[in-house]
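What you see is the complex with one protein chain gone and the rest in place.
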Amino acid sequence: MEDQGQQEQASPEVHKRIQDSFDRQGLMRHLGARISHIAPGRVHIVLPARRELTQQHGYFHAGATSAIADSAGGYAAYTLFPEDSEVLTVEYKINLLAPAIGDHIEAVGTVLKSGRTLTVCQLEVHAVQDGRRKLVANGQQTLIRVNRPER
Amino acid sequence: MEDQGQQEQASPEVHKRIQDSFDRQGLMRHLGARISHIAPGRVHIVLPARRELTQQHGYFHAGATSAIADSAGGYAAYTLFPEDSEVLTVEYKINLLAPAIGDHIEAVGTVLKSGRTLTVCQLEVHAVQDGRRKLVANGQQTLIRVNRPER
Amino acid sequence: MEDQGQQEQASPEVHKRIQDSFDRQGLMRHLGARISHIAPGRVHIVLPARRELTQQHGYFHAGATSAIADSAGGYAAYTLFPEDSEVLTVEYKINLLAPAIGDHIEAVGTVLKSGRTLTVCQLEVHAVQDGRRKLVANGQQTLIRVNRPER
Partner (left out) sequence: MEDQGQQEQASPEVHKRIQDSFDRQGLMRHLGARISHIAPGRVHIVLPARRELTQQHGYFHAGATSAIADSAGGYAAYTLFPEDSEVLTVEYKINLLAPAIGDHIEAVGTVLKSGRTLTVCQLEVHAVQDGRRKLVANGQQTLIRVNRPER
């Protein structure tokens, strides 16, 4: 299902930093999402279908679709940030193009423009059923880099 | 916490129609969300804080914030629709204005323009801590009315 | 036509700073736009109807509507900035709610959240015909404060 442009891999350090951050996101675990690919400037997140993720017609809820799209874009930006920084979503816009029906959905966040303060990502969500992929949502996201708070 | 402009209530029929639809949304139950108010053209949804809803810093995840904002706007639109119709989100845009920290968050969806085919809603999400409300997200949403599919 | 909430005025210094910047915008003059009100955190811009501003049906072109909305939001943010700073639009989203027909249109930009780096504004555009106002566009905008470049 993750078939294109996946040759490139982020460094082990970046990979670990992002996986660690992801593992601290209670929502991603609660939804059942997992990171399926980390490349410099691009992150994929997969979310398998469950009754717990539906809207009133049984499709993936737009909230679930958006949640993994937002996280994919955030981590895509984060792959390009220095180690002592954090990423926050400023805003995003998403179009729901088709009912999200499938065995799972996959969000792909891709950095479009990486600036010193702000990063802009493109967001795509595909529904995958029996191996066929369909674009079900498309969006655009602005993120801000902030210094890591002391812990 | 739900203190302003709540005098107006939707009719029992509309109230039931929306509550029934909400109850079919697996995601809303899974997150722990509930409808707190239904007025003509305005719906409030409350989501109590839980470890399962966090992002990496322990705040409400933008995906949770957005999910209830999207549902609140969708049901706000739905209050004004004829009974044999359904509502679908076309797109939305949301700005995350401040960290969503609190005992709970409350999304308020309000119809801004109700057309024959398309409806535009304003979305607001407040974080409530010790009775104090803070606006943490603000958005705008486009929805489409579709005829109810045969079942 | 500018009838509500206009009691409050920005200081003469802010007023001058904004009018000077506006006067350097070749596009605003070319369209025929003028600032009609400057309050702290809110700016109004008026654009009279002309053949040169139409889309294919003779209404105000969405580009003209958006241009004054973007400027109104930008200057609304700028009213709250220190003197040695500049404002840039990061992004905006606008819904065109109704055909923009009238003697003139008026954009109102209002600061929703003013942060150290980023400001979020609400954008509204009204069409005014024979003294009646109609909301024709509604949007949301993110702006960034930058230090004034040396000149």
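Note that the chains take the letters A, B and C in the order they are written out, and that residue 1 is the start of every chain.
By our rule, a residue touches a chain if its C-beta (ideal position, glycine included) is under 8 Å from a C-beta of that chain, and two chains touch if they have at least 3 such contacts.
Computed from a prediction, not measured in an experiment: that's the story for all the values here.
Interface note: of C:His61, C:Lys113 or C:Arg133, the residue touching the hidden chain in the full complex is C:His61. The chain that is not drawn here is touched, among residues A:Arg17, A:His61 or A:Lys93, by A:Lys93. Within the entire complex, the positions of chain A that touch the omitted partner chain are 93, 95, 97-98, 112-113, 120, 122, 135, 138-140, 142.
Those residues of chain C that touch the chain absent from the view are 21-22, 24-31, 50-57, 61-64, 66-68, 70-71, 86, 88-96, 149. Counting over the whole complex, chain B has residues 90-91, 93, 117-118, 120, 140, 142, 144 touching the chain that is not drawn.
Convention: only the chains that are shown with their structure count from here on.
Between the two copies, chain A and chain B, the Cα superposition rotates by 180°, quoted to the nearest 5. Centre-to-centre spacing of chain A and chain C amounts to 34 Å, using the average Cα coordinate of each chain. Here the CA centre of chain A is 23 Å from the CA centre of chain B. Averaged C-alpha coordinates give centres for chain B and chain C that are 29 Å from one another. Counting only residues that touch two or more partner chains, chain B has 93, 95.
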